[in-house]
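Of the protein chains in this complex, all but one are displayed in their positions.
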Amino acid sequence: MMNDSFVHLISLGTIIVSMLIFGTFLLLSFNIKTWLEDWGHSLTMAVYLEDDISLTNKDHIAAFLKSVPSAKIKRFISKDDAYRDLKIALGPHSDILEGLPNNPLPASFEVILDIHEANIDGFKKFQKKLESYKGIEEVQFSEDWSRRFEGMMNVVRYIGFTIGGCFCLCVLFIITNTIKLTLYSRSKEIEIMKLVGATDYFIRVPILIEGLIQGCLGGLLAILALYCGYLLLVTKKISFLSLAVLEFQFLPYEYWLSIFVISVILGLIGSMIAVGRFVNL
Amino acid sequence: MMNDSFVHLISLGTIIVSMLIFGTFLLLSFNIKTWLEDWGHSLTMAVYLEDDISLTNKDHIAAFLKSVPSAKIKRFISKDDAYRDLKIALGPHSDILEGLPNNPLPASFEVILDIHEANIDGFKKFQKKLESYKGIEEVQFSEDWSRRFEGMMNVVRYIGFTIGGCFCLCVLFIITNTIKLTLYSRSKEIEIMKLVGATDYFIRVPILIEGLIQGCLGGLLAILALYCGYLLLVTKKISFLSLAVLEFQFLPYEYWLSIFVISVILGLIGSMIAVGRFVNL
Amino acid sequence: MIQLFHINKNFGGKPAILDLNLKIRAGEFVFVTGPSGAGKTTLLRLIFGSDIPDSGQILINGINLSRINRSKLTFLRRKIGFIFQDFRLLPKKTVFDNVALALEVVGERANNIKKSTRQTLKLVGLAEKEKAFPLQLSGGEQQRVAIARAIVKKPLILLADEPTGNLDPILTQDIMVLFRSIHLKGTTVVIATHNQELMNNTALRKIPLQKGNIIDC
Partner (left out) sequence: MIQLFHINKNFGGKPAILDLNLKIRAGEFVFVTGPSGAGKTTLLRLIFGSDIPDSGQILINGINLSRINRSKLTFLRRKIGFIFQDFRLLPKKTVFDNVALALEVVGERANNIKKSTRQTLKLVGLAEKEKAFPLQLSGGEQQRVAIARAIVKKPLILLADEPTGNLDPILTQDIMVLFRSIHLKGTTVVIATHNQELMNNTALRKIPLQKGNIIDC
């Protein structure tokens, strides 16, 4: 009857919305994590070239750098560029440069290294290989962020996990309560069925199946809604604000699959908890 | 009777949890915003001192800088410090410094300016005032981030508002639905009261008052829970991870007051929407 | 005065009331009888305005039910006491509160509510049960709460739908006496019942329904 579908729609809606909130949290924290990691895991490397390097050697080096997937040439700094940069950096004290006979600064490639997967050993090897190229004066890494960064990432991860866990509990609470309320409005029926001789099993199974179906449907629709919201947000962002500093990604499939699985589990656990209240008593 | 308080507890719990989710979102986004703003809105200023500055004058300058609320002395860089810093910065090319007669670098205060409220004119005045002090060679600002930063902040703010708005809608949806379900379990009673001659007003008012009370209580308890969660998180963070890179703040009072107000409004609107369904029909 | 003109009421194509004409004078005491499914409850609901006829006009004290809005109907209902066949008690209110509700909705003063409610509960023999909840009562006790709620407000019209179905013969007679005394004070009483005992020894008008219409006996 109509009244029953009203109750079903409400609990389905609650599951969708709850999972949507959870998914939004996941989406945001995933992107923030990605941004932080990209920033923290990129190491700047300066490859200083000898003054008398031949064009061919320079091209060789550039080609080699380009061939390494985790390395990206940010820019080439010529001797003159380096001189100008230093002059700007020294500011009002640039007069100290005037005491120098000629430009002592070497040209260099500024390279950004993605250290997501690589380890220290890998970089040492990489450095050795680079230094074997002709025309390279020195290879230098910028200050090592990774240690300081690790600490911060731990904080972020810790906060993320704690809050994500709390969100999960909150969503479970909301879903369970909604199912409890739907069952409460049916508790008289459940009682009558028991009076007529229905076993717990006979009453429980349809309710659990209902919870399962609602969990499935809710999860699917929540992911769909999340994706639509994401598309809308990204599209609007691009059209409204020409400046897109950060790339906003959708969740990779492990994540949204886990939203689905969590939704199914919550639907099932929710109805299990709720049904316990009304069937056992 | 017991059954009624069960239903009340559930809708109160749902309001608390929903507002808790909303509050958590606010708390996180507030802190992220603060971090970004602190980073983006802080301008580094170098106050270079003359070589022959007297200690009194130096103290005067330090005292003045300390007296300005939006300025914070990050560190004092002596002539030797500056030389060492430059040497490190030049890395393998530090030999260029050896050609210099003596240390040409001046001592300086590194000052962080908070440009939250101030505008360019304010800073120009500040600079003029500083330069009027005896013993100051020059005042220099670091690169101006604010323009690039503005773009990014717009993105962040845009995402924050959109998602915050969606969260509000989701929470409204959940609360309304919960109240709908609680009223649904009472719809027979409402019908009977109407048969006995009760006006809509007679039925509506207690339900709205109930919604109001639940909104108030729910908002208060959610803020309390949020604060407890915050304390727990912060305490744990400090004890677990000695490295606290980011300062995690609680919401300022305008924010949690707004959580309370939103909760009250949602409780009221929720019961108004829900009651419409059962009283009018 | 209750007047029905050419009333028709169908449920899913089947007539529950069929071209019914009826006039009950103010202050009259009538029985509506007839087999199960004859349309007795439907007739009372139509008079009460909780069912709307498919065609025809109903006048209650000269007021045409099809011409008044919801809030006017509410005020009209306050003058009508309805004893529902299925009682319709509020399960979460005590016996006292269930009966008092009929006075609370009209904004009666708290003092009067207390006095009238107690008095009425005594009349139906439930003075000791005022703190109980409906589900803690026997069938007959619930029925008497329903009766008390309908008569506590001293209605102009009393519609009673099978009011003694769960009562023993002695209580049935008591309730009948109660209805007669209310009637003597001027209330129009319409009782739908199968109970022959209720109608024995009375010369009161009987309206025999069958398949939604009055049969001539």
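By letter and in written order, the chains are A, B and C; residue numbering begins at 1 in each of them.
One rule holds for everything that comes next: a contact is a pair of C-beta atoms (placed from the backbone, for glycine too) under 8 Å apart; a residue touches a chain by one contact, two chains touch by 3 or more.
All values reported here derive from a predicted model rather than from experimental measurement.
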**Message:** Under the definition given at the start, what are the shown partners of the omitted chain?
**Reply:** A, C
**Request:** Specify the residue from the set C:Leu65, C:Ile80, C:Leu167 or C:Ile182 that touches the hidden chain.
**Result:** C:Leu167
**Asked** Can you list where chain A touches the absent chain?
**Response** 1, 3-4, 189, 192-200, 202
**Item:** Residues of chain C (touch criterion as defined above) contacting the omitted chain
**Value:** 11-12, 34-37, 40-41, 85-86, 136, 138-141, 144, 161-162, 165-171, 194, 196-197
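We take it that only the chains that are shown with their structure count from here on.
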**Message:** Using the contact definition given at the top, which chains are in touch with both chain A and chain C?
**Reply:** B
**Complete:** Outermost chain relative to chain B, judged by CA means, is C
**Asked** For which pair of chains is the number of C-beta contacts greatest?
**Response** A-B
**Message:** Can you work out the whole-Å distance between the CA centroids of chain A and chain C?
**Reply:** 68
**Complete:** Distance in whole angstrom between the CA centres of chain A and chain B is 22
**Prompt:** Which residues of chain B are in contact with two or more other chains?
**Reply:** 3
**Prompt:** At which residue positions does chain C touch at least two other chains?
**Reply:** none
